[in-house]
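Yeah, one chain of the complex is gone here, protein chain that is, but the others are all in their spots.
Letters A and B mark the chains as written, and numbering starts fresh at 1 in each.
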Amino acid sequence: MSSESSLFGHCWLPLLLVAPLMLLIVLFFYVPVFQAFYWSFFLEQPFGGGSEFVGLQNFARVLSDPEFWMAGWRTIVFMLTASTLAVAVPLMLAIAADRKIGLSYAARNILVWPKGIAGAAIGVVFAFIFNPFVGLMAPLNALFPGLWNPGMDGTDAFVTLVAAHVWSGIPFNFVILLAGLRSIPPTMYQAAAMDGASPWRRIADVQLPLIMPQLFLTFVLEFTESITSVFALIDTMTGGGPGGSTTLLVYKIYIDGFRGFDLSGASTQTAILMVFVLLLAACQFVFLGRRINYER
Amino acid sequence: MTAIDTAIRATAADIELIGVTKAYDAKTTVIPPINVALRPGEFTVVLGPSGCGKSTLLQMIAGLERVSGGKIVIGGREVQDLEPKHRGCAMVFQNYALYPHMTVAENMAYSLKVAGVSKADRAQRVGVVAKMVGLADFLPRKPGQLSGGQRQRVAIGRAIIREPGVLLFDEPLSNLDAQLRHDMRVELADLHRRIGATSVFVTHDQVEAMTLADRILILNKGLIEQFDTPKAIYHHPASVFVAKFIGAPPMNILAVTGDGSALRLADGQVVANYADKGSFQLGIRPEDIAVNAGGSIKAEIRYREDLGSHEILETNIADQNLRITMPFGAEIDTEQTLSLSFPRARLHLFDSETGRAIHNAFDDAKTAPTFVKEYQ
């Protein structure tokens, strides 16, 4: 900052440089975000059929709808289970891959592959693998009929969703956590070893505390990620069923808006979901964020 | 060599700073109004501790920092509002700041390329400069493949290729090891002699300042403490700050009181005759103290450091630390208490409040000073 005055002092050039991106961001981010809140106070007719100010009626309607609360509850359950697993599994793998063992090189390569597989594609694949009649569980189902059927049993469907989500989330979280582990200076391990800490002990006493920033970050991003990217999985694996048991909020918004043409209801739910996501991130930063910054 | 000597030869420009100030906001003034004039072809070293504003001063001359007030005149032109490229200055940076993706030749030629010099001319100039800085065999290399000293040469070559009237150096030697630093110092002095550009060299290293400078400008908290030749600064420091900053080990500064006839330490020992009353700071360099049996000043030895060529004694005198340098072979009795005398011609007397010099040597006959010089 001491040399601020040495920066380029152009007046119109920087404007020109940020203009293209800012235009896109205003048009496709800020306008839609604003419109979601705006429409939640209006009754919108589909196909541009006019709109009418209705105050908080949309909110009253949405909040009194048990379907909304069910979808919201499922969203929170999914968020907690799926994102915990989607951080814990890569964390274990990263700690393992950080050791100098034969498999760690192969693992570092293979574990980023899912980044190239679309959520919808892996949804199609998992739907097949967990198909009760021809999939992985088919032989068991033949022995114990009705043991596994995601098409009938809501819990089974939920489990397949979580399994597919964790699969998709491995690359990013694995790479981030491994990078965090690798940035720990080797002298730290040497010091701990001199203090008598075994390799097991060092996981809890050295590695985990020192990758807290990365762990925190993966959690923050994973919370948002788990409740949005799950759409592709739901749409390809369960279609929200059976009996609505996998209809999460992001899917319900899509169905209400694009199938039911209830723009006001969908916008109102969008607005609520946005506030929820923002509050969640804010809470994480306030309660977790400031405890984990160490001077190295 | 003469052909090369004439090939790169700058028309040295004089530099004048008139009331130049730098303030980041109302509260933080880095440099209060400063007035200084550098002669054409002169090698000026700006010396001071970190945070004294020396780098800011250099960057304002270069045009990398805006002045908050005042004028900068280079070669008779007012330049404080001009872009760096229009000021006729070139700069050598502390971390070299070489473009890592360009070869040595491209690095050196870049300013010429920007200025629209033809390819053939660029190649010719690069060849000349590369020979001058001893890099003729390294032109196709990238900076990453060079040693620290070689990178430093590229940085210097890049600066001189435009034949600038003013060469600016921002602590260019601080990243080199001791041996290389010495070699580069010699080379820099030689280059300066051959190119003749007015040079401003910023450093916190007093050895660089003493060996390279025509004149040294000592800055402290943005203020000029002293601006003079290395010799004058060493022998006639204008303030306690300068006295302690120059010389290794630094000058001893003792608190003394004048009783009208003599200067006394806190324990009553007389260190010199002096007619004025009041409290003063007395300075004497460690190598100027005479250790002899007849000396009337007593000091306790606390610690001895033998450095081979000479020995440094850490002693205690009236609860103050006194450092004494003894040449190799000088015998001292192993007793705890030393007898010393302070040669009057080597004493410096400073005002105890302002720290400014009152006398820079004592005459033996009178108590009047033989040499008092007001600086600034």
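Keep in mind that, in the parts below, contacts are C-beta pairs under 8 Å (C-beta built on N, C-alpha and C of every residue); 3 or more make two chains touch, one makes a residue touch a chain.
The rule is short, and it goes like this: contacts and distances are computed from a predicted model.
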Protein name (UniProt record) of the chain left out of view, among "sn-glycerol-3-phosphate transport system permease protein UgpE", "Phosphoribosylformylglycinamidine synthase subunit PurL", "Sarcosine oxidase subunit delta" or "Glutamyl-tRNA(Gln) amidotransferase subunit A": "sn-glycerol-3-phosphate transport system permease protein UgpE"
Options A:Asn58, A:Ser83 or A:Thr270, residue touching the unrepresented chain: A:Thr270
Hidden partner interface residues of chain B, rising order: 59, 62-64, 83-85, 89-91, 93-101, 110-111, 114-115, 158, 170
Footprint left on chain A by the chain that the document does not show: 3-10, 13-15, 17-18, 20-22, 24-33, 35-36, 39, 89, 92-93, 95-97, 99, 101-104, 106-107, 109-129, 131, 133-136, 138-139, 151, 167, 170-172, 175-176, 179, 189-190, 193, 199-200, 214, 217, 224-225, 228-229, 231-232, 235-236, 250, 253-254, 257-258, 263, 266-267, 270, 273-274, 277-278, 281
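Throughout what follows, only the chains that are shown with their structure count from here on.
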Centroid distance [mean C-alpha coordinates] between chain B and chain A, Å: 59
